[in-house]
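For this view, one protein chain was removed and the others were kept in their places.
We just call them A and B in the order they show up, numbering each chain from 1.
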Amino acid sequence: MLAFIIRRVAQSALVLLIVGLVAFSMFRFVGDPIDNMLGQERTQADIERLRVQLGLDQPFPVQYYKFLEGAVQGNFGVSYRQGRPVAEILLERAPATLELAAVSGLLAIVLGIALGVFTAIRRNGVMANVIMSASLIGVSLPTFLIGILLIYLFSVELGWLPSFGRGETVRVGDWWTTGFLTPSGRAALILPSITLGLYQMTLIMRLVRSEMLEVLRQDYIRFARARGLRDRVVNFRHALKNTMVPVITVIGLQLGAIIAFAIITETVFQWPGVGLLFINAVQFVDIPVMAAYLMLISVMFVGINLIVDLLYFLIDPRLRVDRAGGH
Amino acid sequence: MLHRHTATALTLILTAGLAAGLTLGAATGVRAETFKWAGTTDPQTMDPHAVNSAPVLGFLNNVYEGLVRRGKDMTVEPALATSWEPIGDGEGWRFHLREGVTFHDGSSFDAEDVLFSYQRASDEASDTRSWFAPVSEVRIVDPYTVDIMTSAPNPIFPGSIANWMIMDKGWAEANATPLPDKENGNYATLNANGTGAFQLVAREPGLRTVLEPHDDWWGEVEHNITRAEMTPIQNPATALAALLSGDVDFINPVPIQDVARLAGNGDVNVIQGIEARVIMLGFPHEAPALKYSAETTDANPFADARVRQAVAHAINVPAILQTIMRGNAEEVAQLVSPAMRGYSNAQAERPAYDPDKARALLAEAGYPDGFSFGLKCPNNRYLNDEAVCQAVTGMLAQVGITANLDAMPVQNYWPELRADNYDMYLLGWSPGTFDAEHPIRFLAATPNEEKKLGSWNFGGYSNPRVDELLPQIQSEIDDAKRQAMIDEVTAILQDDVAYVPLYVQPLVWGTRSNIELTQRPDNFFILRWVTVN
Partner (left out) sequence: MTDHPAPPKDLPKDPSRLRIALQSDFFYSFRRSPVAVVSAVIVLTMVLAALFAPLIAPTNPFDPASLNLMNGFTPPSTPNAFTGDSFVLGTDDQGRDVLSTILYGMRISLFVGLAAVLFAMVLGISLGLLSGYAGGWTDTVIMRAADVQLTFPSILVAMLIFGVAKGVTPVEYRDQMAIWVLIVAIGLSDWVQFARVVRGATLVEKNKDYVAAARLIGRRPGAIMMRHILPNVLSPVLVIATISLALAIIAEATLSFLGVGAPPTQPSLGTLIRIGQGFLFSGEWWILFFPAITLLTLALSVNLLGDWLRDALNPRLR
């Protein structure tokens, strides 16, 4: 177990290095930061001077090396756009995204599993089929359109919910800001988290249903029922537990996807999180911010993957034999 | 079975209930008296000398002030200087400073601050330094008199420094920000201490920036704002929704297509005007051959003025204005709009829409069957830029020349133009000085790195007579003579079809109906002209 973890951590470090390398090789395709940093009356000499100053005249491996050198010391550089340390900006924006992701992730998992189990057990029921079909409508439209339609309905037409932003936030601790503690903060969370969680919810629901349907037909479930165990015990203790391997894989993947998809949701709702920061960084070719964001996301994904792998161990004992006996 | 059903239903009800509860909380929340507004772009710094861009200067005009400022109709009016006059025979300008002015932190304003701000704003580290290219020296005559010497007579100088903002010397030195630092930032990036009608009380980049009135401001207060909050909202639909739902009191811009609908909505007002920005098509004057043509790979048809003339006649500008711009823009025949100083009334007529003439001109130039070429276009820079380019593509196709349209975000656009990767391109130009000399210097003069001429003349258009007239225009004090020379340049540019100017971009602002404000043609939002009823 320990050896496995050590190996995974080493691999993860390698993954991070590669992510950084790929990221730096692609930055020059995103655009040129210089034009956004200089005004209308810049000259070619100003452009060249700034390029040298920022080290953009260097080949990308050199730029990458310099970035790494800073990053290991916790220094992600200074944002081209804001002229402030990137780490500070990311820290400032992270709570917004994490709170949004947590709420929509929770929404997706709880509703996804509940509805998945329900539709599997009541496979032929009218209600189950209605839920199955209705859930599809939500994922048959692009996220940005759903967001805009929700704003149109609930903010403009009905006037119930705020159209953008995070509402009033409260500072908790040194750097965390939360929207959970104020009415306007909670209200502001509703539309973005529905927009963000809808797709994940549908995916989880459909996967749970499909896995449940299979498991429910297997012999041991039939035996369990034959033994007179109650439905609830059979469905949850036996059936649901056995559907969990692929479901956890997907949930793990989707948690990451929630962070990635937050880019769109945050753009539509002007949600002041890291996704919006990233889109702004792309628009202004703010390379230090882009690099740090990608690194942050990588660390998160690698962490999630690690946890998913560990959960495999706990849930399916057969895997342990394989891992231990193998390499 | 029943239990499970109930449990699921309960979950649903709980979730719905939770949502409803949160909703009620929102509905009962009281609206603060704060004036809230949203723009597309967050000002990237609070340092008035670090970045020469409209979002920054427009915002900071509320916080900092210059020696002069522009009024509601763009006329130059006294600000920190009460009056000014030329020195001798055009050797410079003398400014008499206003007495009794205090900065937001309470320190007082005098000539030392002006000299300091000159040094700070004209330093190599400053993005505003091109404003001071004509300046040879700044001298303090007495604590309330300053002489700004120019190397040549410069009649438009006072107007050209309306955005040069004065910073407190003591404050800047105490906070270690003697120079702007746009790469690493410094104290002035996030803090401000001006003399303007509003002071900065909170700055969260990308989130919100909060202003409150400066109690000791020297001027007469016209507004009734107690607190103002600016939030950037990039997505136009979201900004519009925020205005319609009353989450903000003012947005800039309102998408053109929504103007008519908003005009019929009693809760909001639409304020329209003509912006200073002229939208035009540019050409590769110097390129030996087209870059993006399927068949014409060894010649550059656009080097022929007749082909450019054909393009001018092929484009149905009234139709573009009627549909894409919804009647909210005006066609234009030169590189500046009629609101600018030096606009040539003599050359106001645009080439008429005449596809037959365009086809004839193409045939005359040796392209009776047309040709294909690459049209580059930004898709997030100007109002409806991509749609305009699409329309241009269609109109050119109708006279036989096929544009391969390549629309891209602006961060990719300028590098493409600088690398000469275009056969035709779309450009918008707003003269920072509000004077016709500005586009001549940047767009029409032969590119010359050393003299800082033609730095946006991507196509390398060159005409010796234009180059000869430009310095004369810059130093001519007599208005009539100056106008005659500008008229001559304008005529040359039209004869050569150096560019094909299309229209002047409209300004469209939206407010809640209880707000009164004044829209300035440079698209600067001036908070001290706002009244909340």
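Simple rule for what comes next: a residue touches a chain if its C-beta (ideal position, glycine included) is under 8 Å from a C-beta of that chain, and two chains touch if they have at least 3 such contacts.
Keep in mind that what you see is a predicted model, and the values were worked out from it rather than measured.
*Asks:* What are the shown chains that the left-out chain touches?
*Replies:* Every shown chain touched by the left-out chain: A, B.
*Asks:* Which one, A:V62, A:M127 or A:L145, makes contact with the chain that was left out?
*Replies:* Once the missing chain is taken into account, the touching residue is A:L145.
*Asks:* Using the touch rule from the top, list residues of chain B that touch the missing partner.
*Replies:* Contact residues on chain B toward the absent chain are 236-237, 240-241, 244, 255, 257-258, 260-261, 291-294, 316, 319-320, 322-324, 374, 379-380, 386-387, 390-391, 393-398, 402-409, 412.
*Asks:* Extract the touching residues of chain A with respect to the undisplayed chain.
*Replies:* 11-12, 14-15, 18-19, 22, 26, 28-30, 129, 132-133, 136-137, 139-145, 148-149, 152, 156, 199, 202-203, 206-207, 210-211, 213-214, 217-218, 245-246, 249-250, 253, 256, 260-261, 263-264, 279, 282, 294, 297-298, 301-302, 305, 312, 316, 318-319, 321-322, 326-327
Just so it is clear, only the chains that are shown with their structure count from here on.
*Asks:* Indicate the whole-number Å distance between the mean C-alpha point of chain A and the mean C-alpha point of chain B.
*Replies:* Centre separation, chain A to chain B: 37 Å.
*Asks:* Using the touch rule from the top, collect the residues of chain B that touch chain A in their complex.
*Replies:* 1, 3-5, 7-8, 11-12, 15, 19, 22-23, 25-29, 44-45, 50-53, 127-128, 130-131, 181-186, 189-190, 204-207, 231-235, 237-239, 241-242, 244-247, 380, 409-412, 414-415, 430, 432, 442, 449, 452, 455-456
*Asks:* Applying the document's contact rule, which stretches of chain A touch chain B when the two form their complex?
*Replies:* Those in contact with chain B are residues 30-33, 35-45, 50, 53-54, 78, 80-84, 89, 92-93, 107, 110-111, 114-115, 117-118, 121-122, 148, 151-152, 155-156, 159-165, 183-184, 186-190, 231-232, 235, 267-270, 272, 276-277, 279-280, 282-285.
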